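Here it is: the structure, laid out below.
Note that one protein chain is taken out, while the other chains of the complex remain in position.
When the chains are written out, they are named A and B in that same order, and each has its own residue count from 1.
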Amino acid sequence: MLRLTKKDISLLVVVIVLTMLAPFLLNPFPSDSGLAQFNAGYPDLMQKFVIFGIFAIGFNILFGLTGYLSFGHAAFLGVGSYAAVWMYKLVSYNVLPAVVLAVIVAGLFSVLIGYVSLRRSGIYFSILTLAFAQMSFALAYSVLSNPSFNLTNGETGLQVYANDPQIFHGDHLPNFPHLFGLSMGSTYKMAAGAWEFQFNVAYYFCAIFMILAFYLSMRLVRSPFGLILRAVKTNQTRLNYTGLNTRPYTLAAFVISGMYAGLAGGLLAATDPLAGAERMQWTASGEVVLMTILGGVGTLIGPILGAGFIKYLENIFSKINDNVLHQWFSFMPDGIEDLMVMIIHPFVGKGWHLTLGLMFMLVVTFLPGGLVEGGQRIKTWWANRKSSDKAGKPASTPAE
Amino acid sequence: MDAILLQILNGLDKGSAYALIALGLTLIFGTLGVVNFAHGALFMIGAFCAVTLQKVLTLSTISIDPEKKDFLGQPLKVETPYVHNWFGEATGSSIIEWSVPLAILFAIPVMMAVGYAMERGLIRHFYNRPHADQILVTFGLAIVLQEIVKYFFGANPIQTPAPDTVSGSIDIGLMFGFAENAIIYPIWRLVYFAFAFAIIGAVFAFLRFTTFGMVIRAGMSDRETVGLLGINIDKRFTFMFGIAAAVAGLAGVMYGPINPPNYHMGMDFLVLSFVVVVVGGMGSLPGAVLAGFLLGILESIASTAWATTMIPGINQIIIYLVAIIVLLTRPRGLMGRKGVMEE
Partner (left out) sequence: MSSFTPNRRSLLKGGVALGAGVAAPTIFTGQSWAASHAYTNAPQGGSVTLGFNVPQTGPYADEGADELLAQQLAVEHLNGMGDGGCLNTFSSKALKGNGILGKKVEFVTGDTQTKSDAARASAKSMIEKDGAIMINGGSSSGVAVAVQGLCQEAGVIFMAGLTHANDTTGKDRKANGFRHFFNAYMSAAALAPVLEAELGADRRAYHLTADYNWGWTQEESIVASTQAMGWETVNTVKTPLASTDFSSYITPVLNSGADVLVLNHYGGNMVNSLSNAIQFDLLNKQVNGKDFKIVVPLYSELMAAGAGENIKGVLGSMNYNWQLDNEGSKQFVKSFGEKYGKPPSNSAQTCYAQVLLYADACERAGTFNPCGVVAALEGFEFDGLGNGKTLYRADDHQCFKDVLVVRGAQNPTTAYDTLEIVNVTPAEQVTYAPNNPLFGGDEASLGTCNPGA
């Protein structure tokens, strides 16, 4: 019924189950244990996981399939956020129209940039997209926030003020992004023994979008359209010689992935009604590139894994300070405790960038296919182990 | 008129830094086919060679001066650099003062070694990998290098002043018949420009007039054939990586007196230098240099008052705007070769 193969359906089901149960799965450690530091099951981070997951899935449609490496995708995310917040400011805090507008605006913006940039390929294309994004960032940061024409509110970020029109906003509605009155900030906390699990409306709202986005990208990859895109990656010239004009296809891929970015931007604004210019900076564009490569270019699940990996490091490792380290190692004798803290200290807290950099290097060096390859290797190893247990069978079962 | 001349000087100066970094990037790219995102970090490490040398030269003995008090009201600890003790105060001070020029001697072997280690230890394994992987690994390396520097030197900028005799500014307008005070320019910036010019000249001369350089150029245009001729091109390319690292490092050393180095200065230049390389045309050394100076000058002119009143914000976007215009009118940048990095 979903027009998917069995294998894809099982993957989709796995993704659905994982995202739906994330509040449990990401909170494996009891709240008062020292390891609670590693829990990621709080609303903000879970939202970031799925939103950047969407961003990376979309990016992968362009980069993974066609091989066109855009270095300016953050511009679409930023534009989406601005569109959504403007919707809040002018119409109402309802997230649905805001997200829809975000996708539309990002789509239009990507038609514009894509049309121009796709006239070139390879690194020339990358630099064109980078240039457009950096221009958008610079303008949003300063020029477009001048007092007479304040479109972006510059450094502080666009936000809703009490004197904004908000024509459909009523007193009975929450003063926060909401879905027909259900506030995005609502969280149901479930205490279960030493654990506390948080179920947040915005998270599930975004998670549903991510599942849809994932399903859509799956369908896209398996469609004839996806086949053409992959042919573009393999040999565009040959494709052109067959009489096929590839430009409309690549442009379509570009716009689709731009709309994904816009969706992610809109959802960011749905979880938090503020849109800052730095979302468009080249570092943000670079981040999604890194997420995709880290997870596994061209794979379905890879980009989501990459996004989760980077956001986890950013939010969890940066919060580990010396105090926490001393707590962890307090069971050791004083001298050894201090030594352990000294060894780990440079990699956490203010040194989390160092861990990030090392991880990039290690993953790409030893797992050329990204995290997905890591998963496959474990699977292979597991399968081999199991099959070698069964003495009769040869241990050469090819792993998929 | 003199305002424009001044801006052209500023542009040449900025362009010098862009050109030197872009030159190294293009060398690495042209020889090894590697997109090196850690090149900005090499520039930064060069600058910190000067910082390190300055720190080493100011290593001090500590004596207590009971006359003076520190901020807690305790006797002040007075630091006297060892070089003062060894060479006397006057000579000692001037050695410390010349630490930036001295750092050039120190930086060349250090940067060559860093470049060599990078190529042999890491980049070598990525020759046959997709460009995306090269970007990821070199970007990771750049972050690691940055963080190591931050760990030892902090995040705050550190002054590395030029020696007294070449700091301050001179009235170069007078030499060319302009009115007094019309064109005053800092001496060190002129030195930087001349230095960049010399380095660029040396690299080109090396490639053009030595046999080694000839082999490199041959390798750049057709690696396979050169290999078939029985020449160990890999070894030479590794050497070129060292050269490229040294060029970036020297650009960094000399940049210190213009703007005090900090650990993220490489990232500030990274994106810009990629734009420069691409505008110049992938794989073209003269293109990289030309684009560096061109973008430097345009950036300076765009920041003048009349440019910003004409088009608000033009100073923020000029480089990217020029990049777009160039790439749309000349598909392979100013002097790019066909087929390089286009797939």
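Operating definition for what follows: a residue touches a chain if its C-beta (ideal position, glycine included) is under 8 Å from a C-beta of that chain, and two chains touch if they have at least 3 such contacts.
For clarity, every value in this text was computed on a predicted model and none was experimentally measured.
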{"item": "Identified contact with the non-displayed chain, of A:138, A:206, A:310 or A:372", "value": "A:138"}
{"item": "Of A:238, A:319 or A:379, the one touching the omitted chain in the full complex", "value": "A:319"}
{"item": "Footprint left on chain B by the chain that the document does not show", "value": "2-3, 6-7, 10-11, 13-14, 68, 70-72, 76, 150, 154-159, 161, 167-169, 181-182, 184-186, 188-189, 258-260, 262, 264-265, 268-269, 299-301, 303-305, 308, 315-316"}
{"item": "Touch residues of chain A, complete complex, unshown partner", "value": "1-6, 9, 20, 39, 42-45, 48, 138, 141-143, 145, 147, 154-157, 159, 162-163, 174-176, 182-190, 198-199, 201, 204, 272, 274, 276, 278-279, 314-315, 318-319, 321, 323, 349-350, 352-353"}
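In this text, only the chains that are shown with their structure count from here on.
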{"item": "Residue numbers on chain A that touch chain B, as the complex places them", "value": "63, 67, 69, 116, 119-124, 127-128, 130-132, 134-135, 138-139, 141-143, 146, 236, 282, 286, 289-290, 293-294, 297, 346, 351, 353-354, 356-361, 363-365, 368"}
{"item": "In the complex, chain B residues that touch chain A", "value": "35, 122, 125, 129-133, 135-137, 139-144, 146-148, 151, 271, 274-275, 278-279, 282, 312-313, 316-317, 319-321, 323-324, 327-328, 331-333, 341-343"}
